[in-house]
Each structure stands twice: as structure tokens, then as C-alpha cells.
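Yeah, one chain of the complex is gone here, protein chain that is, but the others are all in their spots.
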Amino acid sequence: MGVCSGRDKVVSLREAAQVIRDGDTIAVGGALSARQPLALIREMIRQGRKDLASVGGAHGVDVDLLVAAGLLKSVQHSYVGFENDFGLAPNYRRVCQEGGVEILETDCNVILQRLRAASFGVPFLPMPRIAGIDLLEGNPAFRVVACPFTGETLTAVRALRPDVALIHGLKGDRAGNVHLPHPHFMDGLLATAAARTVVTVEEIVAEEEVRRLGVSIPHYLVTALAERPFGAHPTSCYPAYAYDRRHLAEYVRLAKAGKETFQRDYLDAYVNSVTEEDYLRRVGDGEHFARLTGWKDGVAAWQEVFAE
Amino acid sequence: MGVCSGRDKVVSLREAAQVIRDGDTIAVGGALSARQPLALIREMIRQGRKDLASVGGAHGVDVDLLVAAGLLKSVQHSYVGFENDFGLAPNYRRVCQEGGVEILETDCNVILQRLRAASFGVPFLPMPRIAGIDLLEGNPAFRVVACPFTGETLTAVRALRPDVALIHGLKGDRAGNVHLPHPHFMDGLLATAAARTVVTVEEIVAEEEVRRLGVSIPHYLVTALAERPFGAHPTSCYPAYAYDRRHLAEYVRLAKAGKETFQRDYLDAYVNSVTEEDYLRRVGDGEHFARLTGWKDGVAAWQEVFAE
Amino acid sequence: MRAYCTVDELMAVALARTIEDHAVVFNGVAVALPYLAILLAQKTHAPNCVFLAGLPAGVDPHPPFLPPTAGDALLLQAAVVTLPLHEIFDLAQRGELDRSFLGGGQIDRHGNLNNAWIGCDGMRVRLPGGAGAGSLSCFARKFTVWSGRHRGNGRSTLVERVDFITTVGHDTPAGSRSALHLKGGGPDRVVTDLCTFDFSGGEMRLKTLHPGISLTCVLGNMGFQPRIPGSLVQTPPPTAEEIQIIRRLDPLKVRQREFSPRQLERKFPVA
Partner (left out) sequence: MRAYCTVDELMAVALARTIEDHAVVFNGVAVALPYLAILLAQKTHAPNCVFLAGLPAGVDPHPPFLPPTAGDALLLQAAVVTLPLHEIFDLAQRGELDRSFLGGGQIDRHGNLNNAWIGCDGMRVRLPGGAGAGSLSCFARKFTVWSGRHRGNGRSTLVERVDFITTVGHDTPAGSRSALHLKGGGPDRVVTDLCTFDFSGGEMRLKTLHPGISLTCVLGNMGFQPRIPGSLVQTPPPTAEEIQIIRRLDPLKVRQREFSPRQLERKFPVA
């Protein structure tokens, strides 16, 4: 049931994370370095959620962290890494190479079409033929089909209906209407494709304000909504804040140092038994956060974010 | 080729209408009483365009007028009429009953899925099964298919790629970026589904203004763009003007009076050999148009539009 | 003093009462009665009903008054958001549309509707078309059928067999709804200017008679014999509050446009 028609969706972060159940297929919103629901992910780690399957497009620290904390049994993402910024995702790479997580190769557009099928209420969608690429081999999500009208050879992809979409937005209201700032990536599609949708927002405000900004996800698609300032940290949530390159550099450094170091110096220090308030205090002082929120003071201030 | 990458799309109304060629399948934007590209349609009538197929959702005066003027060889619309307002569409009804135009029964969602297939670059799309309704009978746009994954019985609909989409927007810029006011109906889909897209706008303005309002159709999807104030008249183009109920009442009255009366008192009087400037002068005086544009002065003024 | 309402108001209330709280409801082209019914339900017994409003595709709008055309931006006023039209059909395809309202030019005993052609060959009348009702009748969990033309149309509205099926009910010449493997549950209520029906075994069953309407009158204006339960009750009268809300929502009385002056002369008591 994607639809949830009550008019009070507000819960605590703890309750929001409980909407995700062990064994669920999750679809995480945002992409790369932007607007990932990391407070929710940290809370899932604290609660010891397990055996999850993560599906989606091009992601970074979210998937790397979930893999490091052992929540995932499988990963079906088109890309996991830190681009030109920090290169490969160290935990993801390590656990993959050790065989500690199942990798299902995929592609942004394939994921998109598979989610679309779920969103359209059909068990498959056709695409113009894709062939010659190895992700197709033995993959049960693909079939070769003939167009029933033209006979043309097409690729059929199987619908992928996540159990839960996890999304971080800028503002939301009590009924569950959510405003996402641009870029949206696949978030709108996740909300219609998934059976449940859990949202964190920087701030819960009156319906009028969300409407004025623009409702990106209407209330009836939202299962639960929690307020969590800096809920996307260390990824960006413009216009509230840019990404925290200093923290990500620290993250990557600890991840590269290996499993034990990362467990002790990152997972234990920043996530386990640490409240979100404490997490933010450990990340940096007021001046540090002022730099992240101060990107809009001009091009020089914005460049500073990327120079850290 | 849906894409048209030049940066100067501005043409005259005459040239815009020439983008539509005899025999084309056209998809008209707007719906019911709203934002139909009627100046463009009147110009097509003046130019004697013929043998067109019109496809789309729920429409009104646009299809009725095209049928009356003999431009259409076939109509594939889910609805043609004037709702609770004036009831059945008189010319459409008359010509249909006389067998003067081929009717292909369809449904809003079927049209939408068929256009979507074209927009997605695939020759068909599956839908959850539709059955038991007579529009399916002998219709070559439908097939029963089995899902290649689940075996489930589905309905496949054939892609429908119009030759031209005809759209009326509020503002556009020289490069062809177009702002559509809400409601959009299927207009965005028409622009990606069709091979060519011709747009009229109330006003051509600087790119910055279109961007500020929001670009609904990006420049590279637009083949040609013409400025035509009151280009949607007698349908509405909010926030510029509400629909012209008085003119539509006159239209329906003349259409009900039969073919000859409608030819003489409407087509000859308002369309053939009449410029768009003259058309507007014949429709009403300044006070009349002030009422249509004055809907935003408050609820009373808005109600007046519907009381005419 | 005893308060009265007219047939349009009685029908709007009867339609509203087919809406459950928390239902996700859509109405498309034909404007007045279903729109009023949904807005009314939201303001009375179904505050959590989600209203996807017509072709403008506004979510939970609060139009300052009802227009005679569903293409009007009035149906977006104070809406939570304006959706792309396709999102409404996607939701229906996912099986998440709880109820739709489908009007019928012709209605048969199985709840099949016709809005395409009436008559055959030489004497055909072209109707406007089914709009989105074909798909919606296949996908919506339930739908409410309505017609303001039960009385006085020479049995031409409620007919033994519709001339063309634009909207599928519980049984058709191609097979029953379950044999056709349709996603949705089909019509569960019919509201006319004379009475209301539900369905039993896939066939229309008289449920309530509008005040002052006799069984003879109902049957005399129908081309088929519906199922009739042991005891027949009267359609519960509208409350004063409901009538007040309707009149406030629709000051232009768009709701009356599909009724003849004679129909509108009928008065029904308000509770």
C-alpha cells in the first residue's frame, strides 16, 4: 500500500527508522554527495537493522556506510564511489572484494525503468534493446522480448518495488507534504514506486509554507516524517547547507585505514551509542557549520566549501 | 527528430501553422475549456490544411472547430464536448453521425500510455489488463500480452508518435523555452512524444523571465514559436485570461443551428479571411476582454466570467 | 419551518455518502455532482479522504466556487500541489485509487456504462466519449455510478444492454470481471435521481428510494428489473449542514445544469 491517507505523519527519528524492517529492500534518496537521508541511516545502524537490500542509482557515503556497518546483504546500485573527489568507496570496495555483500550489477537507466514499472503498476517495462554488456548475463531482471506490434527486439526489465523509500527533504508539514530542493534525482519516483516512504526533513513547518515552496511529494505517499536538522550531513542539502568535505575526507581516511580502525574511530565514535545531537557536536564547531551553511554568501564562500 | 537545437525559433503565426503538413497526426495541447492553441488552429483553417488525424485526451471547441472546418480525417480523443457547460459538441456530433470523420474510440489513460511509449522511445507499453470495454474490439493499438517475468496477463498499447504537437503557452523566449501555466494537462508529454512541436505564446520575453517563471518545455524540444496574444481564446489561459463563456455560448448556438449557418456565421465571420486581430475585434470590445482578464480581481469578478 | 432541498442536492449528498474516510478519490471530466460530493465528504464524514481533482490534477483543492468545466484552474485553488495528470492514472494502475465516480449515458444491470454511441447504424447519437472511465473502471478499487436521467427518459438510461461499453461493470459479453482478471473491484453503488442501488452477485440491487418515490416509479423508468431486497428503505435525508455546505461550495448552481426545470421542482425534506 503506497497510499497512507492520515493527516498526522510526524514521528521521532527512532520511530521513523522502525518503519524499515529487517530484510527490507530499501531505496535511498539523493545521489552522490547530495541529500542522502544519513541521520535515518545512522539511526538504522544504531537500531541494528539487518539483511537489507539497497537499490538505486549513483551513490556514495550512504551505501559505503551501510556496507561498513553490516546492514546490507546485497547492493544493486549503478555506481558507488566518491568521483573525482576521493575516488573509490573504501568500505564498499573492501567488503565487495571480501565477498561480504552480494553485488547485483546494474545501470542508472535500468534501475529507473525498473522503479518506473513499479510506479506504473506493471510487472515489467520494455526498453530499446540493451545488449553486449555483462550485467545482463544470468540476470533474472532481464528478458529479451519482441514488440507485439512491430516484432522489434526489445529488452524487458522486471518491476522493482522497494519495501521502503528513504528520503531527506528540506521542509515538510504535519500531514506529510514534502518540499525537496533541486536536484531531485530519482526521489519522486522512489516515493511512488516503494510500498512505504519514510522522510526526514530539516524542518517541519506549516502546510502553507510547504505549498509556497512547492510540494514535491504529496502527503498521501508519505508513511512517516521526522524532523532532523542536518539530516543529510555530511552530504549537501541546498539551500540549507553544502556537503561537508572535511568530514568526508576524514571518513575516507578512516575507511581506507581498514575495518578495525573504521569501526573504532568512525562507527563507534560517530554513530553507535551517539545521539544525532552528539554526532553534530563531534563533527565540528559552530564555525565549521557556518561554513557549510554560508555557501550562499557568494562564489568565494562557496568555493571554500570545496577547498577544505 | 524531436530535437531542434537552434537558438532562434521565432516565426510568424503563418509560418508556425506551416509546420503542420497535410496528412499529419496532430496532438493538440490544453484540454476541455483551457489553453488550447486556437489561434494556430484558426490559421490552419485559413491555410486549408487537410487530412489531419487528431489524437488526445478530453477536448472541446478545438476538435469541434477542426471537424466543422473539415480539416480532420480522423479523431482519436477520449472525450469531445462541453461538459455541464453546453453539453454535447454540436459539429463533432453532427459530422460523426453523418460519417464525415472516422472515430477511433479511446481512453485518457490509453492515450497517455501510447504517448508515453513514444516519449520513452519504445514501440509499446504494457498496462494492467483492461478488458470488457468495447474500444478494444478490433482496435489495432491493443494486444493481450503475458508478462515475460510473472506470466500475468497484461494489455499492450502501441506507441503513438504524433507528427506535430500544437501547444499554447503563457510566455516563451527566442530560443524556444516555454512557460506553461498550470494546469499542464498532457502538454509536456506531447512535446517529448511528437516529432515536431509548434508553440504559440501570449508573449515572447527574455530568457531570464521564462526561467524565473519556470521552463515547462525546454528550447530543444520546440520546432517553432510564435507570439499570439489571446492565442488560446475562447479557452482560458490563466493567469492572463479566463475562458470566454459568452463567445462559446454563441459558438454552440451557431453550431447547433446546422452546417450552413455555422459556415456562414462562424467560420466565415470569425476565421476565414479574417486576421487574428480582426477576430478579436469581432469577439468583443475592450470591456468584454477586461472581464476575461479581470478574473483575478476577486471571487466576484471570477464568478462573473462563468455567469455570462 | 421545514427545510427542503432539490434533487441535485439530494444526489450530491447520496454520492458523498459512498465515500469512506481515508479513501483516495478521483473525478475527471463531468464536473458538478461528484465534485460537490467529494468536497462535501471531506468537510463532513471523510476528513481524511484524499481528493485528486480532475484534469487539472490538483490534490485536495478548495475552489472558491464550482465551475461548469473541469478544465478550469479553479479546481487547483488552494490545492496542496498540482500533479502531472499521469500520476493519477499511475496511482490507479498501482491499485491505489479507492474510488472513482463514473457517469453513464446508458447503464445496464451489471453496471456497464456507455458514453460513446447510442443507437445503431442509421440512428446513432454520438456521445462525448468515456474520458478516462474505461481505464478507471478496470483499475479503481470501487466506483460509484451516477445518473440524473433515470426519470423521464423513456427507459433509455437504465437499459437491459448498453449499446457500447465504455466502462466495465461486473459482467460483460466478454466475461465477468473476475474472468477478465481486472485489477479493480467494479461499481458498488449507483445513485440516480430516483433511488440508489448496490450490487448483489454482480447485478444492481435496489437499496433506497428517494423520499416520495415509489417502487413503481423506479421500475417504470428502467429497461430491466433490478434485484429487490426484502425490505426497502428510504434514502436517508441530507442534513441541514450538508445542504448548507453544498450551497456555499456551488453558488453558481452548476449542480443543477444537468437537470430539467421539472426535475428541479421536486422538493425533498432535509433532516
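Order of writing sets the chain letters: A, B and C. Residues in each chain are counted from 1.
FYI, contacts are C-beta pairs under 8 Å (C-beta built on N, C-alpha and C of every residue); 3 or more make two chains touch, one makes a residue touch a chain.
Predicted model only: the values in this text are computed from it and were never measured.
Trainee: Since one chain is left out of the picture, which of the remaining chains does it touch in the full complex?
Mentor: Looking at the complete complex, the unshown chain comes into contact with A, B.
Trainee: Among A:Met44, A:Leu65, A:Leu166 or A:Leu189, which one touches the chain that has been omitted from the display?
Mentor: A:Leu189
Trainee: Looking at A:Met127, A:Cys147, A:Leu267 or A:Val283, which residue reaches the missing chain?
Mentor: Looking across A:Met127, A:Cys147, A:Leu267 or A:Val283, the contact with the absent chain belongs to A:Met127.
Trainee: Identify the residue among A:Ser33, A:Asn177 or A:Thr200 that touches the chain left out of the display.
Mentor: A:Ser33
Trainee: Across the whole complex, list the residues on chain A that are touched by the chain not included here.
Mentor: Listed in rising order, the touching residues are 30-34, 57-58, 60, 77-85, 88-89, 92-93, 96-97, 103, 105-110, 112-113, 116, 127-135, 153, 181-186, 188-189, 235-236, 238, 242-243, 299, 302-303, 306-307.
Trainee: Just checking the interface: what residues of chain B touch the absent partner chain?
Mentor: These residues touch the chain not displayed: 1-3, 5-7, 118-122, 175, 177, 192, 207, 211, 214-215, 218-220.
Methods note: only the chains that are shown with their structure count from here on.
Trainee: Please work out the Cα centroid separation of chain B and chain C, and write it as a whole number of Å.
Mentor: Roughly 28 Å separates the two chain centres.
Trainee: In whole angstrom, how far does the Cα centroid of chain A sit from the Cα centroid of chain C?
Mentor: 43
Trainee: So which stretches of chain A touch two or more other chains?
Mentor: Residue numbers touching two or more other chains: 121-122.
Trainee: Which chain C residues touch at least two other chains?
Mentor: 92-93, 95, 139, 183
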